[in-house]
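One protein chain omitted, others in place.
Each chain carries a letter (A and B) given by its place in the written order, and its residues are counted from 1.
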Amino acid sequence: MGNITSRFPNLITIPKLLWLLAGIVILIIPPISTTATITMVSRIMIFAVYAMAYDILRGYIGIIHLGFALFIGGGTYFVAILFANVGISIPILLLAIVGTTIYSIIWALIVGKIAAKSGLLATAMITMAFAEIMRNMMERWRTVTNGLDGLTFRVPAPFDNRTFMYYACFVFLLLMAFALYKFTTSPTGRVWQAVRENEQRAVFLGYDTNRARTIALLVSGVVAGLAGVMFALLNRFANTDVLAMQMTYNAMLYSLVGGSGSLFGSIIGSAVVVLFQNFLLDLRGVHFIFERWLIFFGSLYILVVIFMPKGIMGFVETIRERWKHKKGGKIYES
Amino acid sequence: MSLKKCIVLFLTLSMFAVMAACGESAPAGGGSGGEGSPLRIGAITSLSGALQSYGEDFQRGFYLGLEYMTNNTFTVAGRPIEIIWEDTTNTPDVARERTLSLLERDRVELVTGFASSGDAMASLALFEEFRTVAVIDPAAADAIIAAPNWNEYIFRTGRTSGQDALAMVSVLQNLHPEGGVTVATLAPDSTFGFAMVDPFIAAAEAAGFDVLLTEFIPPDATDASPQLLRLRSAAPQYLYTIWAGPNSPWIQIDELDLQGAGVTLITGAPERDALAAMIPLGQMGGIGFCVYYYTLPQNQHLNDWMVRRHFEEHNMAPDLFTSGGFAAASAIITALEITGGVTDPDVLIPTMRGMEFNTPTGMRYFRYEDHQAMQDLFEIDFTWQEGDEYMVPSFRRVIGRDEIVPPILNGR
Partner (left out) sequence: MLGDVILRTENLSIQFGALKAVNDISISIEKKKFTTVLGPNGAGKTTFFNLISGLYKPTSGKVYFKDQDITAYSPQKRIHAGMGRSFQLTNVFPDLLARENVRLAVQSAARIGFKLFKSYKGYNRINEETDRLLKDMLLEDKADVKAGDLTHGEQRKLEMAMVLAQNPEILLLDEPTAGMSVEEVPVMIELLQRIKDKGDTTIVLIEHKMNMVKALSDTLIIMVHGEFLCEGDPESVSQNPEVMAAYLGGGAINVSA
């Protein structure tokens, strides 16, 4: 072992070992856990993708999209409506995916046009209205969607196997994280950050900032829509809650708790929030004080806002900076 | 990959490890219903969020129901009862996961609850998958007993929206046995509104009534004058107004003097918080139906007991969803006494099908085809007197359960 590490110092490093460990843990969860846990972790992974997509807008290009639920909601409803009314099969799933992608592209282009003409706040309010329009439409179209009561449906094999679904979510997370990582470290991703920092300067460096914005919206919207497809496959249920403000708040919460401007932060944020909620709900049985779990939940956010305004990743970054300055020690390269 | 990410990764992994470990510590013993072994019931409802008060009412009623039905022993057929409560947080995907947890980790033999129809709908398939009977109260969506959502493990003690609609029609038919009635509806533009209006229109038309107008108001609108003015000029004999939540239209109806145009208001009386908003209705007067108000049940021993005990325990009168919780408990205990504590669905389902059980509003029974409880509702006057904190429903007559048989929607 000693020979290998001295010859190939970059091959076996602590960070890489930890990644490997994380991967192993995630891979072995299904055989050793209850279905509820498997479902919960699947949900975390889907929400992680949703939060990353949201953060492309908020953390990278700097758009506040208060109607972001309309993307994940669109994906969920395409699957739900097709499965409940047309049929349950893989080809129909593919049709839903195509439909979701087109739907997301259309909405991304619309918001892109509006954001080019209007300021940050106006765009935020208008996007909120858009989500509400979609939600209202799905409520009115009750013969097909059942509104708030919702639609149940079966899912095609092999997605009806929860373990398969879990691994599918894992692969989905890896693919989307990889794609978004590529995008955010690409030249375009750097332009996104420039637009967020100082759009006027970016314009006067010669960048077509409207185009950069539209590309961000397209990427973000399509990814969130796909997360919606996975969400429907997991829950086998869809109701208008998926287009409601709460669903947009979820994206904001997960990305802010984890740390905006960092893809990894969105993943961590989703995990922390969902696990914490679950943890509190589990504790109900232990002591009646936990019946008011929302109080603890709310306290978490107050603590995060006060002590970790830049989210968990930001907090860790701050600690690392201080540690670096104190010790002047070695820093692991990213 | 930076050190910061390593630290965070470590923390997350530890959390995962804890969760996985906790997930496996299922309580020992119990499960298949042997003589004397604890009977684990999973009770899951909205204990936080918008419907929190419904869930808490259900909780109180459920306990009182168990107390009464087991003679305060909390055992049935020699098996001590253990209840595990879960909070759906009024979110369907969380509801589903918590139900899953009850079924798989806690291995409950029965499930009861669900205040929100969305929560219930998201969980229905699990009962078939885990072969566990569920007794639903008060989630009222017709969709729950409709194809393709329903399965034979689902029983509902609570009423369905279809019964509400038929009750309203029954009230009118009773007033006008000769027919020739004109009606209109006013409801929020939401799933709740549609769920009440659609079956009412169907039932009203089937009864030969003339439906003049159906008006909808956006739920957050503060001004309903366009709708009310149209209704005023259409001047139906009866206006069925449905509302829940803030911005209720009662005051505006009074201001625009629909009654002066000959319109009589009819509606269903809901739980106490909503009755508080209906004081103008009590002042104007009107007629309607009520699912439960604690003074309405006549000569119902269970209700007298529940009211008395509820005042003792909680210093207030029981409400609509309290009665529902009591009814769920009653159905469960009644069934288990018959089966001798056996919860195996092959035994329990045939037992519960068609079974009669006693509740604060009278005897109910589960319909064979869809396991929906057939139950009496009440015809009421809207009254209000100086000093009343809310509109008080006043008894007129019992709307018999055979008058309000909703359509069978699950294809049987």
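The working rule: a contact is a pair of C-beta atoms (placed from the backbone, for glycine too) under 8 Å apart; a residue touches a chain by one contact, two chains touch by 3 or more.
Since the model is a prediction, treat every value here as computed from it, not as a measurement.
Contacts of the undisplayed chain with visible chains (whole complex): A.
Contact with the chain that does not appear here is found for just one residue of A:30, A:75, A:189 or A:311, A:189.
Across A:144, A:205 or A:303, the residue that sits in touch with the chain not pictured is A:205. As for the chain not pictured, it touches chain A at residues 182-183, 185-191, 193-194, 197-198, 200-208, 211-212, 215.
The rule is short, and it goes like this: only the chains that are shown with their structure count from here on.
Those residues of chain B lying in contact with chain A across their complex are 1-10, 12-13, 15-17, 19-20, 22-24, 26, 47-48, 84-87, 89, 91-94, 96-98, 100-101, 104-105, 117-118, 121-122, 124-125, 141, 143-144, 148-149, 189-192, 194-195.
Chain A makes touch with chain B in their complex at residues 14-16, 18-19, 21-22, 25-26, 29, 32-37, 39-41, 43, 84, 136, 139-140, 142, 146-154, 231, 234-237, 239-241, 246, 264, 268, 271-272, 275, 277-279, 281-282, 284-285, 291-294, 312-313, 316-317, 319-320, 331-334.
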